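Pasting a structure below so you can have a look.
Some chains omitted; the rest stay in position.
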Amino acid sequence: MSSQDTLGPRADEITPEIVAEHGLNREEYDRVCESLGGRAPNLTELGVFSVMWSEHCSYKSSRVWLAKLPTTGPQVICGPGENAGIVDIGDGQAAVFKMESHNHPSFIEPYQGAATGVGGIMRDVFTMGARPAANLNALRFGSPDHDKTRHLVSGVVSGIGGYGNCIGVPTVGGEVNFDKSYDGNILVNAMCVGLAEVDKIFYAAASGVGNPVVYVGSKTGRDGIHGATMASAEFDDDSDEKRPTVQVGDPFTEKLLLEACLELMAGDAIIGIQDMGAAGLTSSSVEMADKGGVGIELDLDLVPCREEAMTAYEMLLSESQERMLMVLTPGREDGAKKIFEKWGLDFAVVGITTDTGRFVAKHQGKIKADIPLDTLANNAPKYNRPWIAGEKRPVIVPDEVPAPNSLSDALIKLMSLPDLCSRRWVWEQYDHMVMGDTVGRPGGDAAVVRVHGTDKSLAVTTDVTPRYVAADAHEGGKQAVAETWRNLTATGAQPLAITDCMNFGNPQRPEIMGQFAGAIEGMAEACNALSYPVVSGNVSLYNETNGQAILPTPAIGGVGLIKNTERRASAAIGHDGDILLLVGTERGHLGQSLYQRDLVGKSEGAPPPVDLTAELRNGNFVRGLIEAGDVAHVHDCSDGGLWVAVSEMAMAADIGADITLGSQQLPAHAILFGEDQGRYILSVDADQVAKIIASAESLAIPVRKLGVAGGKSLRIDGEHEVKLADLRQAHESWLPEYMNTV
Amino acid sequence: MDKNMKAHVKITLKKGVLDPQGKAIHQALGSLGFDGIDQVRQGKYIEIDLAETDESKARAAIEKMCEKLLANMVIENYAIELEQT
Amino acid sequence: MKAAVIVFPGSNCDRDVAVSLNAVMGSSPEMVWHGNAEVPKSDLIVLPGGFSYGDYLRSGAMAAHSPIMKDVIKKANSGVPVLGICNGFQMLTETGLLPGVMLRNANLKFICKDVQLRVERNDTVFTRRYKKDQVITIPVANHDGNYFADENTLARLEDNNLIAFRYCDADGHPTGEANPNGSARNIAGLYNENCTILGLMPHPERLADKQLGGIDGLALFESLVETLH
């Protein structure tokens, strides 16, 4: 049968409006027709192209830039391109991880949007054969004064908890920031880290012809079908339900799906497996077939549906959650089916792999789509969009930034800022201990989770400082990578690799594309210098409303390995009488600092530069001390600067500290609140000090005695006293108080 | 006579929105041996005692409460019944 | 001692409690699928924490009707010790093996944090390794941990000394501030009449290992091993 006979669109079917509603421009549409051998697509095919060639699936604006990121290294088992990245953690084990955005759905419906974001990223990880071991979430909300913010914070946090707690994966870390640029575009970036056996990793490739394609999990509904409201209304007789339905998460079903998949994966029935994420059935089948170099034919009559009269278009584009597609070894269907039935899940053979190289979908006896696979998967346009780099800003001299009236008041004020106050209100709503391996709970630099049943642990963190990226995309991108590296190092972990979530505005604006390009180049520079490659990631563009773009936010998720869980560090002061040491160079950099932004009210100058050579040297030194068992209490200096870091260590231990400004010629507020990079504070036994200093000096690493731990307050050279109780009150109360005032 | 009203508010999921709770209840009823069930949907039922005698004012107030707080209009519908108490 | 941990669809602390049991027993407990009709002969039955059936409808309600529960109830009534942790406690109230119900936490939020508990008595198979009135630290992690029972029931529980643990402050006082979720009389755990069934909301298995930050939960498992061999 010639596909042209059955597949030609009705005369009036594909209007320019319908093409536009599918997010394809004129050139892209022409490319679609060309891919089909010169004919026009029908509506179903247009829908398939629109999702496969969307920014989300095809990375058409970002691909040329992403290619600049280093993705290899001896530790890398699988870099970007699969569902998640994989790194070797020794003993035949691997860490599998990825971060992904669910920004827009979370703005529309914060609870379900965030919940399904968590569900989606976990499927990316367990589809590769890994059991999820830890979740993280990087969140950005609008200004606290904006009337939507509270509602969004509350919904997103309970949605993340609602999903992760139920499925029983600990949520151990993340970030929360507030800035008015996110008023209309919040960011919800979810990360999952899983553990797998190296010889039991599963990939998406569907090799072999004549193999059964199997659908498992939940039934398909009309969830999250974007594209054409108008076009889909045409075949939806229920006129009051035109709005694309929000995806609702079902963590219980996901838990069953996780256990069922892992049970099946213990055997050898699976050839390829892929979760149904964005663009559900379409992208999962296209990607599996393309990677395996085969064709695929789906019989949509066999797809388990939960709603009546679903069309081919709807089934192919539905984003219903908690579903997976697998290609099995022929003859193994019955055994597999038993497992899924035991867990109460749908199991249906819905297609077969073919040698045609085409994606074919049949429904009710008709061919609804017949498209060359290669074109769908690989022929999306690739844009090298015009970009302009932001202007370099001057480095602010410390003396130009006014001193506070009172140093101690300034500290209290900083510690209670929305961007710096305690996130306890958030993480206490997350089960961060389930699975019994969280040895470093939220609140420290990176969370530490044991590799179950071993002496090893993984350290995990997410970081980015968007105001730095906005001021200098290159330095900001560098800094984000370096900060994760530093956070991992501060626990004693050897950083292994990162995942990223690139959240930016409209890439068709050259200045936004400039931010993207700059951030990528900065990230690449840091990754290269630190031998810390990118193994997975995600891009979220068009985060803007009425021309107001978000701050450029390349969120970085870092994973590191602690070989001996007994040799790790916490971010608390160790003991009364400990000596505090500062490792790293002090320059008193106040440009783009929180002190400058929130206490002086200015956002000026260049962000703190990151010296990657010093970063590497200082970090390796600190990690060496932890690994040797010489130091067990370390915190890095980041947002807010030195005194803030000391305060955090003091509150964590309920032990105060008297610190000294040292001998450098800098104003006190620059020493205390400057955000110089590459620094760590160590709390050490008095009798270790000489040895550590000598060893640092022999390596030309800047180190100085910062002070002495003890008492219940903080002081600077015996003055400017701040009681820990007052500090704690300031630090702990902002978020709960904010959230309790409706 | 009392001068109060009681509002009975039913909040239900819109058609087509997945109802994981209803689905799980359906399955559980099935394994308890209850057959012949086609579908189960779970919603909320909220009773509000109001110091208001005017029915149309009461209705307007409850509608506002539903839109603002009680129902999540992205995925839920609501229905109000009023009763003099 | 032989122990059986019942695994329900949605259980997620089954592995955690098995790890703790293994640490004190020196061997693994039997993991028993909820669809089975019978619990193998054991000295202890554990209903683990988690979200059986997603905690949909009411926490523990659907699990209470799982096929295995008939036998669990039978064995419990014949005196086999049963430990219900968190979701397991909710199942025990849903089956009526323990009185009362668990309502949504007073602040309506899921709460995961360390809390302090006062050990109300130490003459049971679950607590002999503790001291009476000892203050211990154990984490809670739940959304529906707000214990409710009518006044008569509460009075009966108090009169018969059936309260196992109460939320308390550092000095052992069951204050309002120390109560994380609004539970009646600060009740964190309960016994049946014969003290052979214990239901508690906090998770002793989560602080039974030094690396996790404490071992106050370990004594509960050690008590069981000591008395049940």
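Couple of notes before you dig in:
We just call them A, B and C in the order they show up, numbering each chain from 1.
Following the convention adopted for this analysis, a residue touches a chain if its C-beta (ideal position, glycine included) is under 8 Å from a C-beta of that chain, and two chains touch if they have at least 3 such contacts.
Just so you know, these numbers come straight off a predicted model, no measurement behind them.
Across the full complex in this structure file, the chain copy numbers come to A x1, B x2, C x1.
Just so it is clear, only the chains that are shown with their structure count from here on.
Comparing chain pairs A-C and A-B by the number of C-beta pairs in contact, the larger count belongs to A-C. Computed from the mean C-alpha positions, the centre of chain A lies at a distance of 37 Å from the centre of chain B. The set of chain B residues that touch two or more partner chains comprises 20, 24.
Under the contact definition stated at the top, the residues of chain C that touch 2 or more other chains are 53-54, 56.
Those residues of chain C that touch chain A in the complex are listed here as 9-10, 12-13, 15-16, 19-20, 35, 49-51, 53-56, 109-113, 139, 141, 143, 203, 205-206, 209, 211-213. Contact residues of chain A toward chain B in the complex are 108-109, 111-112, 218, 221-223, 238, 241, 245-253, 306-307, 320-321, 344.
Those residues of chain B that touch chain A in the complex are listed here as 14-20, 23-24, 27, 72, 74-75.
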